[in-house]
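Shown here: the complex without one of its protein chains, the others still in place.
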Amino acid sequence: MIIVLKPEATQADIAHISGKLKEKGLAVHISKGSERTIIGAIGDDRLLAELPLAIFPGVESVHKILQPFKLVSREFKKENTIIRFPNGVTIGGEEIQVMAGPCAVESDEQLLFVAERVKESGAKILRGGAFKPRTSPYTFQGLGETGLKHLSKAREKTGLLVITELMDPRDLDMVEEHTDIIQIGARNMQNFRLLSDVGRARKPVLLKRGLSATIKEFLMAAEYIASQGNQDIILCERGIRTFETMTRNTLDLNAVPVLKSLTHLPILVDPSHGTGRWDLVIPMAKAGIAAGADALMIEVHNNPEEAFSDGEESLTPENFERLMRECRKVASAVDRFIA
Amino acid sequence: MIIVLKPEATQADIAHISGKLKEKGLAVHISKGSERTIIGAIGDDRLLAELPLAIFPGVESVHKILQPFKLVSREFKKENTIIRFPNGVTIGGEEIQVMAGPCAVESDEQLLFVAERVKESGAKILRGGAFKPRTSPYTFQGLGETGLKHLSKAREKTGLLVITELMDPRDLDMVEEHTDIIQIGARNMQNFRLLSDVGRARKPVLLKRGLSATIKEFLMAAEYIASQGNQDIILCERGIRTFETMTRNTLDLNAVPVLKSLTHLPILVDPSHGTGRWDLVIPMAKAGIAAGADALMIEVHNNPEEAFSDGEESLTPENFERLMRECRKVASAVDRFIA
Amino acid sequence: MIIVLKPEATQADIAHISGKLKEKGLAVHISKGSERTIIGAIGDDRLLAELPLAIFPGVESVHKILQPFKLVSREFKKENTIIRFPNGVTIGGEEIQVMAGPCAVESDEQLLFVAERVKESGAKILRGGAFKPRTSPYTFQGLGETGLKHLSKAREKTGLLVITELMDPRDLDMVEEHTDIIQIGARNMQNFRLLSDVGRARKPVLLKRGLSATIKEFLMAAEYIASQGNQDIILCERGIRTFETMTRNTLDLNAVPVLKSLTHLPILVDPSHGTGRWDLVIPMAKAGIAAGADALMIEVHNNPEEAFSDGEESLTPENFERLMRECRKVASAVDRFIA
Partner (left out) sequence: MIIVLKPEATQADIAHISGKLKEKGLAVHISKGSERTIIGAIGDDRLLAELPLAIFPGVESVHKILQPFKLVSREFKKENTIIRFPNGVTIGGEEIQVMAGPCAVESDEQLLFVAERVKESGAKILRGGAFKPRTSPYTFQGLGETGLKHLSKAREKTGLLVITELMDPRDLDMVEEHTDIIQIGARNMQNFRLLSDVGRARKPVLLKRGLSATIKEFLMAAEYIASQGNQDIILCERGIRTFETMTRNTLDLNAVPVLKSLTHLPILVDPSHGTGRWDLVIPMAKAGIAAGADALMIEVHNNPEEAFSDGEESLTPENFERLMRECRKVASAVDRFIA
């Protein structure tokens, strides 16, 4: 950590700061410049995370040197993490995986119908919400345990892997029983209790980026999970909040190469929530692959007009088939492949 | 709801949309203009919340007429809600309340020392976190139940009311036992399960605005609580996320008069988290009162340099005394008062 | 336009609003619903652009039906605009054009060296700033007219087309003499005088999106140019401002398909300014093409370490060669091509 002092800082200020740094176990290095004196705190920045150096007398500004995340950083682990499922499916390798299915599980038949259609088009993972975080208390909140059972049954019948969202720590055991990947939604990205809990689960976790989370905060949320022992984490870019109102969110594809440079974890792009408009899903899915994504998540509904939620952003099975066809070509152009 | 059709929309499109609206119980009103045909759906917009009309064939755009929140709206209840505590303290009346105390409860002695000092300066409510949502898993997470007990004891000794944060639904009973007001933090503003749970609690709730929550989303989160029966809700503006980096957040005082026009609930301003800099707390506290706030929440620490968290934004007891003195004058200039 | 009335609006309010609308030449349509009365103003919304209906007595909210832009809209002109240069180069057709060159023209030799290298790699248009908008008055402001002459000379020697920025209306004649495309920078997107002036120029205009311009404002800026007669406009997405600090801007690729749906004008993506980091330029250029861009603009410098400006985001000629090679494959995957 680098501490820049005000021009008027005194010797006593310097001694006070140095003393505090040494107390925390860091070495201290002082250099007096023509305009400012600078104190270098040599050692692990993280030991100082809670020290409010900015308000110490004489301090003008504080600059951190090390990133606050560790286990998830590429500095900690150079090679890409590849998540491997018992049936041979991998996420983070050369193959790009596509997770597809309805926003919400609505019924046994609906889910199975969509599952079979997305499987035919090449998806290997079925998505579907049993617990739905909805902004209004007056709208459909999901089928709950019944929905989870429908997912299990669809998995059994189709051989697809299953991903579903966990909203409440009290549901963890139940969700873990029925799913292959546990999804943490954008609104829970900083629900630190929930993160710690899934950090102790035995299933991989898909962590969605919060609506206005910086990339650093996103990686710190992943660090919460990893710090509890579960390092099978997929990071999901799903759109951030900006001033633009023509799309529900602004899908931030810059995050893909930025994350690739900072972390070894696989990156998934969700153009359905990321844009909120079905007509933008195909071009943005292709762009996501070109930017380097390892996986996609796509909402598909048998009849979007009748969807219980997010109908605006759902593809029909026919459009999903087209998406897969077009994405295969782009994947190939960036030396990857989709089944 | 108003549905604007594309120039090329057909009679069949109009019939299809009208049919669906009638099916949902709304009356339909069609007007053909020179450039566009417009369909008015007459009745309660909220019945259409889940209908993705934007993707119906022939639809160009959809405009909602009614706000999606109801119980918390000023349309539903004209007069201001005043929350009354057994000891006579009120929030939302002519008196402006100040909640003050350390970010985190650190020890019995620390809490009591600060409690006595803020009481002397005129605060009637003591704040202090026993469970701390921290962005890093490697920093202090709060004293938990021990912290709650310290709060209870400080309440007993000083007669101050107590407010503390609830992060996990599994802690609700324990927190409710030790606190007078349950705080829901900004990161949990859309933790819908937690909102529903405190909606069934018997204590008032302070709901903090999410870091990038719109005012509509903020009121919908309050509606979640209210819809479960608990209508003693205080709305807390605590800074939003913008592009500016000189402050931790951008305290949005516009929200105060905007909320006052839309809801009957009392509004609190938190300039400590709202700015993240102790040197901005006093001017922004005064500005908050001038803008119409009903209450303030201020972080005060016996020794900010040694604070376990948020030392940068904490006032010393001396500066808090100054804040109270200066705020009293501004309160009086807007025909309110601080004890 | 749709005007929604408050529940308490009176007959007199309705008559007052209706009268004003009729005065402006619109037909009026009133429908009384169970919760609200709604007034439809039938005719051209644009006639009402200056009428502050929101503050008329009894008005709750106002909803515009038509987009405020006209000449640049796809509704006005269905087929894509293709800009054709005398030497046969086109922008907006099947071929994707790449504009490349240094941020600033630094010298005759530097410009010619870079021009020849980017030409070898397949670029057909040379970029280079002679007038530089710099955030500090103490940094290099461009070579001015000398820089323009270097551009003319490089054009002559290489046969490349040339694009350069116009900052001041007083320089228009001089810039127009030396360039094939006039660039309007992001900071001047709402410099309405400058827009009107280039709207009367005889050369195509590249209009950069402002740092926090909505897509609607971006199209209105293009409308300013078009309304003066010059409809050869290229829209440039170059990154917007968000809360993220790991990139200089957030390149908003969603804008590409959104703009394609709203306007007939060609769209260019600038991943150099859009990200501010050279290591992100290649993945984001590929993503831009996959999203549907008609052209790219790429900063290339013979020695980025020594660049007078924007060295951080400039590619070396070697990396530009790689960009072209990789982009050709993605272009082909979306049924387009790069020379």
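All chains are identified by letter, namely A, B and C, in their written order; residue positions are counted from 1 within each chain.
By our rule, a contact is a pair of C-beta atoms (placed from the backbone, for glycine too) under 8 Å apart; a residue touches a chain by one contact, two chains touch by 3 or more.
As the structure is a prediction and not an experimental result, all values here were calculated from the model.
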item: Residues from chain A at the interface with the omitted partner, ascending; value: 2, 4, 7, 27, 29, 31, 33-36, 38, 40, 42-44, 61, 63, 65-66, 75, 241-243, 245
item: Residues in chain C touching the chain absent from view; value: 20, 46, 49-52, 54-56, 68, 133-141, 167-170, 187-188, 190-193, 196, 211-212, 217, 220, 223-224, 227-228, 241, 278, 304-305, 307-312
item: Hidden partner interface residues of chain B, rising order; value: 212, 214-216, 240, 242-247, 250-254, 256-258, 261, 274-275, 279-280, 283-284, 286-292, 326, 329-330, 332-334
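By definition in this document, only the chains that are shown with their structure count from here on.
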item: Length of the line joining the C-alpha centres of chain A and chain B, rounded to whole Å; value: 26
item: Distance between the centres, which are taken as Cα means, of chain C and chain A, whole angstrom; value: 31
item: Where chain A touches two or more other chains at once, by residue number; value: 212
